[in-house]
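Only one protein chain is missing; all other protein chains are in place.
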Amino acid sequence: MKEHYTLPQDRPIGPSLIIELSCRIMIPFIQLFALYVIAHGHYSPGGGFQGGVLLGAAYILMAIAFDQKTSMRFFPLRVNTALAGTGVLIYTGTGIACALLGGLFLDYSALAPLFPLGPVEWRSMGIFIVEVGVGLAVMSIMVSLFWDLASGGKLDRGL
Amino acid sequence: MEAILSEIIAKYNYWIYVVLMMIGFYAMIGKSNLVKKLIGMNIFQTAIILMFISAGVKKGGGIPILDKQAVLERGVEAASIVNPLPHVLMLTAIVVSVSVTGVALAILQRIHGLYGSLEEDEILEKIDR
Partner (left out) sequence: MSFLNLHMYTLAAPLVGAMLLFAVGRFGRRLVTPLVFAALSLSLAASVLVFLEVLTAGPFSYTVGNWEAPYGIELVVDHLGSLMNLLIASVALTACVSSLRRSSAELPERRHQFFTLYLILIAGLHGLALTGDAFNLYVLLEITSITTYGLIALGKGRAPLSSFNYIVMGSIGACFYLLGIGYLYILTGTLNMADLHRIIPLLDGRGAALATAFAFLMVGLWIKMAFFPLHVWLPNAYTDMPDGAAVLIAPLMTKVTVFLMIRVMFSIFSPVYEFIQHVAVQQIIVGVAAVGIVCASAMALGQKDLRRMLTYIIIAEVGYMVGGLWLANAKGMTGAILHIVNDALMTLCLFLAAAAIAHRTGALGFERLGGLYRRMPLTMAAFTVGALSMIGVPPTCGFFSKWYLLLGGIEAGQWLYVGALLFSSLVNAVLFFRIIEIAYFRTPAEDGPVHEPGKGPRREAPQALLQPLVVTAAALIGVGLATGPLVERVIRFALPVGY
């Protein structure tokens, strides 16, 4: 994992111990908080979009504090593209699964035969699955927006 | 005069949103720098979002976050909490605004790469030549 970080001399801001250490401590907590926000979406403030933006913000912080290459090594471009598509596919797939199992589109209580939880509990679980999908998609898109705009489309070096 | 003044003071938030909207609209039309037009568009959309949200505010209303057990026992009293529906709708509007801004910024980078400047009159000169 150490070789993912660019050397301090090669970073745009030069070597800076304070920024490096504080970001290394903060980023895991930001990501953990983002997961909390996603999970609390369906009866508390939070949800897929908000949590996804926070997750994306963690990688953007890495791109600003270290180097864009560091951020791209921790979150490779192929994974980014795949996650964005998969996130929306989870959403649409849940909807289509509900439709195929006999209910209406996005009618989560129709998923009850899959796992014995009861229709009301399945509505709650269905919203959660959809929020996870949205969070993944939003995270990938936020990060890729920042990378593309900061590097002028070439994805070699950032701000 | 009294009636007009009391109207303005009673609905001061809507007047502020109208002023914000007009500032954004003027920036979109009157400025010649493309980035300033984009920022004007953002201000315009933000003003509309604020107007929607302030439509749901109630006098003495609290935040619409409730304790699950309390609701299951006693139910919800609608007059005591702010209307949460505009908040959710405006979340969608914010996502739309972010997407349009993202696309517009990418296009602006492309324009800068092609023409070397972001002022509308300079770009039109370069195209006509």
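Just a few scattered comments:
When the chains are written out, they are named A and B in that same order, and each has its own residue count from 1.
Heads up, the rule we're going with is that a residue touches a chain if its C-beta (ideal position, glycine included) is under 8 Å from a C-beta of that chain, and two chains touch if they have at least 3 such contacts.
Note that the structure is predicted; figures quoted are calculated from it, not measured.
Contact with the chain not shown here comes from a single listed residue; of A:53, A:84 or A:143, that residue is A:84.
The omitted chain makes contact with subunit A at the following residues, 78, 81-82, 84-86, 88-89, 92-93, 95-96, 99-100, 102-109. In the full complex, subunit B touches the hidden chain at residues 25, 28, 34, 37-38, 41, 44-45, 48, 51-52, 55, 86, 89, 92-93, 96, 99-100, 103-104, 106-108, 110-111, 114, 123, 127.
The working rule: only the chains that are shown with their structure count from here on.
Note on chain placement: the centre of subunit A and the centre of subunit B lie 25 Å apart, centres being C-alpha means. For subunit B in complex with subunit A, the residues that touch the partner chain are 65, 68, 91, 95, 102, 105-106, 109-110, 113. Residues of subunit A that touch subunit B in their complex: 43-45, 47, 49, 145, 148-149, 152-153.
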